[in-house]
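See structure below.
With one protein chain withheld, the remaining protein chains of the complex are depicted in position.
Think of it as A and B in the order they're written, each chain with its own count starting at 1.
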Amino acid sequence: MTSQASVQRGSDHEVVLEVKGLKVSFHTYLGEVKALDGVDFEVKRGEVLGLVGESGCGKTVTALAIGGLLSDNAKVEAGQILLEGKDLLKETKDELRQTRLREVSFVFQDPMTFINPVLSVGSQIAEILESDKGFQAELVEYRIAELARAESKAGLTPAEVEEKRSLEGLKDKKLSKRSLRRLAKLRTLDYMRTVRLPDPERVYNMYPFELSGGMRQRVMIAMALVRRPKVLLADEITTALDVTVQAQVLRLLADLRGKIDASVVLITHDLGVVSEICDRVVVMYAGNVVEIADVEELFANPMHPYTQGLLASIPRPDVFTKEIKSISGSVPNLISPPSGCRFHPRCPKRFERCPLVKPPLIEVEPGHRVACLLYGG
Amino acid sequence: MESKAGAEEAPKSGAMADLRYSLHLMSRNKLVLAGSVLAAGTILVALLAHVIVPASATVDDRAIRICWNNSLINWHIPSINVCPRPLPLGTDAYGRNLLLMIILAVPLDLSIALEIVASAVVIGLVFGSIAGYAGGIVDEAILRVTDIFFAVPGILLAIVLMTVLGRTIPNLTLAVLITWWPLYVRLIRSQVLSEKERPYVEALRAMGAGRFRILFRHVVPNSIYPLIVQSTLDIGSVILTVSTLVFLGFAPSNIATGQTPELGSLTSQGSQYIFSAPWLIIFPGLTILIISLGFNLLGDGLRDVFDPRLRR
Partner (left out) sequence: MKLYEYVLRRLALLVFVLLALAALIFYITRGLLPPAYALTQYVTPRMTSAERLILAQNLGVATSSCPSYAAFATSAKGCIVPLWGQFFGWLKTVLSGNWGYTVLPGYVAGTETTWNVFWVRFPYTAELAIGGTILTIAIAIPLGIVSATHANKAPDHASRVVAISGYSIPQFWFGYILQVVFVLYVALNGRGLLPVGGPLPTSCAICFANPGSVVTRTGFPVIDAILSGNFPYFWDSIVGLILPTVTLALTTIGALTRILRSSMVDALHQDYILLARSKGLRDRVVVYRHALRNALLPAITIAGLILAFLLGGVVVIEYVFDFPGVGQAAVLASTSFDLNFLELYVLVTAVIIVLTNLVVDVLYAKLDPRIRY
């Protein structure tokens, strides 16, 4: 049923990444943590998909599983992760590394701890381009195009003319290490400008501790974009930042949409962020996807009781309420999760079948899927 | 008052859970188990040595000096003396049963090492917590004094001290202790400094708990794990240092000559018969290795077990 639905949608928008029935568990001292229990969703080309849920619901685990970056004690029990049809779970370690290098890139939560403290930020972007021969042709082409643009605008200096000629003459020959470095740096500086880092040439040689939180987050975004990935997984990228800086980073992301061809998966617990820039939303609860819908649809017509509770808990300035509503209870222990629907102990609308049957994700309205027994299954 | 008592309990119950988890980790770590067995065996041998070994064992018997009679090992030495009766490790230069002499040596080495480590821990606790907790000029002064000792190889300082003070066992203990205590001052100081910044200390202070009460009832007990690890490791290292000094002759003459058995001096005695009677050097040294290895394995395993990084 679900697969039929996805084929149908595939006709209007091409699917880049599809996660099917993903189950992941962690082995710990206390027991087996069933972190993901059948996660299904897809990412369409060029869209911004919000992945929301409380902390501990498996958003980050999902993202790390896509990149093959789960820790050693994690085990993928079942499922498929299809990137343009190829199953990432079947890839070897090196193929996965290539995938991370070229196709799927990450931006993480805390820019303070995620950028290496003892290396200059520029070199940490440029090293990506220097690390693989695959980027060489791209770098050369890019530089030639840049020089050509400059030529048509204001003409070139003799040195630049010479550079262009030698680059054009290079064709498939190997670039020397020095010129590879130089081209990688030029490309890096360009991307640092794209993410609006001030004074890129100076910032290139600076260390993470010398930058502000917003600048560090921009550096990480530049790292993610410089290899032109197909999918960008952004994990709580605004959480560690001040509110004003958050807004700047979100605006940057919105502006970049036109310039990059990557689909963005925005992982967040902040529904405000989702409403601002996402096209579609996947709501997760305790390792399950509970609802998928377009963003307007979801906010206007939340179907799953969990989503309803989540939306009701956002304080709204336009509606006067005496107290902010919250969902009673807390996130369940995933070592021994509730049977049937994992949300049933907290659900205000539960009935006798909820603890018995695990609800499937069914399409209730076109493009709007929900996993709740109230809607069938 | 109720809430205060509750707050003071909190870190303790956490420590209990920690301890249970530690025991769980320990039981799974084979090297820690091996280390515990060796260390416990050493302590047992040391406690029972004078019970096992009859006083008559130390009496010289020149007639059977340096002989071997154990068919398990053939030394391929043509001129070897064969003992009249089977002896597991042969006899030493005084004609005494080498195995019994090694057993007799264990309590001597172990007790010196324990004395040194225990004293170093006490000194470290006092000066380290004062330095860490007081800070400022007191801290600076204590640190500079430890700097002086870190600038000299310990064994060299011990040699100088024993040259002047004379070669006795109390002086040996003192000489090694003098080179060892600064390590503990630094260790306790850094522990106290990092504990001091923890939120619970701030909470205790806010509730009006006294400085010394906080220090000795909360900060010090919470710094105890690294101290256990370091002192376990150091028992191994101190036994090595002590036996090295005795080996070099820094001991009263009855010990240095091997008359009263000590592991370093037994080895030293054996070094004279290195080709004609290799067992005289092999087994005492091997005993030092096994004892030291036991405490080092245990300490190293404990470090992993107590490592907060594994508890994330």
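What we mean here is this: a contact is a pair of C-beta atoms (placed from the backbone, for glycine too) under 8 Å apart; a residue touches a chain by one contact, two chains touch by 3 or more.
Quantities reported herein were computed from a predicted structural model and do not represent experimental measurements.
Peer 1: Among B:G90, B:G124, B:G236 or B:P261, which residue is in contact with the omitted chain in the full complex?
Peer 2: B:G236
Peer 1: Which residue from B:L114, B:I228 or B:L293 sits in contact with the chain not drawn here?
Peer 2: B:L293
Peer 1: Touch as defined at the start, partner being the missing chain; which of B:P84, B:P153, B:P170 or B:P221 qualifies?
Peer 2: Candidates B:P84, B:P153, B:P170 or B:P221; residue touching the omitted chain: B:P153.
Peer 1: Using the touch definition from the top, which of A:R102, A:R182 or A:H269 touches the missing chain?
Peer 2: A:R102
Peer 1: Which residues does subunit B use to touch the chain missing from this display?
Peer 2: So the residues of subunit B touching the unseen chain are 31, 144-145, 147-148, 150-157, 159-165, 236-237, 240, 243-244, 247-250, 264, 267-268, 271, 274-275, 278, 281-282, 284-286, 288-289, 292-293, 296-297, 300, 309.
Peer 1: On subunit A, what residues meet the omitted chain?
Peer 2: Interface with the chain not displayed, on the subunit A side: 67, 69, 97-102, 105-106, 108, 110, 113-120, 127-128, 131-132, 207, 209, 220, 223, 227.
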